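Shown here: the complex without one of its protein chains, the others still in place.
Order of writing sets the labels: A and B. Residues in every chain begin at 1.
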Amino acid sequence: MSWAWLDSLRETIGQPQFTLLFAPAAKFLVAIVVILLIIAYLVFVERRLLGFLQVRLGPNRVGPWGLLQPIADILKLLIKEDTIPNRAVRWAYLLAPCLVVAPAFVIFSVVPFGPSPNAPGAPRWYVTDLDAAIIFVVALASLGIYGIILGGWSSNNKFSLLGGLRSAAQMVSYEVPQGLALVGPLMLAGSMSLVGIVESQAQRGLWFAVPQIVAFFIYFVAGVAETNRNPFDLPEAESELVAGFHTEYSGVRFALFFLGEYANMIVISAIAVTVFLGGWLRPFPSIEALAFLDLIPGAVWFFLKVFAFLFLFIWFRGTFPRFRFDQLMALGWKWLIPLALANLMVTGLLVVLLNGRT
Amino acid sequence: MNGNAPTGEPLFGLREMELNFGPQHPATHGVMRLKLKVDGERIVDCYPIIGYLHRGTEKLFELHPFFQNVPHTDRLDYVAAATNNLAYVGAVEKLVGLVVPPRARYIRVILAELQRISSHLVWLATHAIDIGAMTPFFYCFRERELILDLFEQYCGARLTLNSMRPGGQPYDLPQGWVERCGEFIAEFPAKVDEYEDLLTENRIWKRRTVGIGVLPPETAIAYGVTGPMLRGSGVDWDLRKALPYEAYGEVEFDVPVFHNCDTYDRYLVRIEEMRQSARIIRQCLDRLPDGPIMAKRPRVLKAAAATEAYHAVEGPKGELGFYIVGDGSTNPYRCHVRPTSFMNLQALPEMSRGALISDLVALIGTVDIVLGEIDR
Partner (left out) sequence: MSALKQFLDRLLLLDLFAGLAVTGRHLFRRKVTVQYPEDRLEPADRFRGMLRLDSERCIKCTLCARDCPLDIIYIDWHQETNPETGKKEKVLDRFDIDIQRCMFCGLCEEACPTEPKSIWLTTKTYELASYDRWQNLYVTMEQLESWRVRPSYTDEEVA
């Protein structure tokens, strides 16, 4: 038995080209798997938590405490009949779910999950560190809109059409305050790379949510609107449009839309945590007395903060009525954009005036 | 047959979209079809089409003697069965000339007011969930369970009660019922405060309901709209005060009237009515007289020939009336129902012109229709 192939494999892995090409791909795969698991159990946690908010128990029959429920749901969706409406526009109908899911996952390639040790060649907690990561994130988030519009229009259903159009208008309008809100921390950090922003927060010893509280609020509200979640969930308002743009989808395609929505939720939370809440930093990084909290690894802090945001998403869903469409647009254009611009001006002014001290 | 006349020449040859809202739709509260002409999101016209739940109830009434028709009345407005029973047996008693003993009258008032609370809880639950707030649904149904338990202990059924007979009550209150009802009433106003915390001052709720569905009082009266819809438009008309029946003349309560004529005011009217119902029940429980629960009446009830009677009660949705014609036999010759929701539904097209589809859902909720009553 010759083990020569194993030796040659070891040799191949050791070469620098491998680290350059294959290591990021492997990390990306790991990130996707982790995120998929989180999404599956996020659906379960949402149903349970919504139940608890609504004075009832959520699903708790399948497996101990209902923990196998996501697996049952996935299996069910996989074996469902794949229907395509009679006069649907086929290529758009088939493409739409993919356009919603893919950008959400790709964004995770620039998010730093944990602290990066300074030694070169050591494994990093991010897939890649782009210099213009923020622009990359905002650009990819915009791609998700195409999926929704195509899905709503191609279904040959008036309700879906209305849902798709509403969603398109909503998402396009809320992209602007979202982007503007992100510029504030950019100015404070002086770098567009997400890793750089977290490093800058570590340097100051202050989460950017403190000086940029208005931008934080705007980003979060715009984020809730971007993901079509309550109180901005008109596009999929069950009581008005049956299921909005994904009325006609069933089985795996519906699962993909669903997956895309929850992936977007996690993306918004992850970016909010990275830019405003210090990423993998502990709370109050400047206070030495709390240095013992550093025992908890940075990645754990990151995920704890992301889960806190997801809890907020679910809490909002359980509490608020939804905005009507024109009120939603009015909120975005008449309130959030001027507020974001004002925040931008004030931040810019302060950065210039205190340029020695910041 | 063209009820949906267009409101003017279309601009640039653009045609409005015709959208079918229902009969299968999560928000139409039953099988009702609304043919909408929409221009983008704005409703140009709205044409309700009903009849999907027609069961021939009024014909059924003609086939059986008076007391056998009481279970059929349960199924008219199935959310407020005791009110239907009350209106029907009141009409029969007027027709035949029976005098109900005082204890039975008080028990009827307690049942009717409990039913009013239950119906308003269902209304709040469905209205809130249509507007997007999911949680009041569960909180309201938690309270409604307690009311349904009380009904079950009294007459054996939770929804289709069959709880009254012409001449009085079939059963007396069971042991401990008065105490249990008192406990429920003691805790209930705190629960209403909880619903109000969630909704009344909430800016999103206010934006969805203030100024939506304005129904001026003259229009409301012209359409024959009654109940909270009328009182939300500033008209102070409540049959319990204007033409008291059963024991309503002997208890103290206020009738909430608000003057802005919009959905928010109707919401406030119904919330306040829930509190006032609790007050009425408290007084009735305290003053419950002893005595017989069934009038002295012949074993077989016969109405004299060529007599008629109309009796109306103030139901949770408005004025519910029964018009019975007797022909000398044990069966009614004709029994016509004056259905509350049917009259109230007439106001919907008027209120919805110019509104958005999201508003239409809020409007259907505020009209508080039950298809069983509309279609019979």
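Here, contacts are C-beta pairs under 8 Å (C-beta built on N, C-alpha and C of every residue); 3 or more make two chains touch, one makes a residue touch a chain.
The shown structure was predicted, so the numbers you read here are calculated from the model rather than taken from an experiment.
Residue B:Glu152 is the one among B:Glu152, B:Glu183 or B:Asp286 that touches the chain not shown.
Remark: the omitted chain is touched by one listed residue; of B:Thr160, B:Asn260, B:Thr307 or B:Gln346 this is B:Thr160.
Of the candidate positions A:Ala23, A:Leu36 or A:Leu53, contact with the unshown chain belongs to A:Leu53. Across the interface with the omitted chain, chain A contributes residues 51-57, 315-316, 318-320. One chain is missing from the display, and on chain B it is touched by residues 64, 67-72, 135, 139, 142, 145, 149, 152-157, 160, 162, 170-171, 174, 194, 197-199, 201-204.
Convention: only the chains that are shown with their structure count from here on.
Centres computed as Cα averages put chain A at a distance of 46 Å from chain B. Residue ranges on chain A touching chain B, taken from their complex, read 50, 53-56, 158-159, 162, 166, 230-231, 233-234, 237-242, 317-327. The touching residues of chain B, counted against chain A in their complex, run 17, 19, 25-27, 41, 128-135, 137-139, 142, 198-199, 202, 204-205, 207-208, 356-359, 361.
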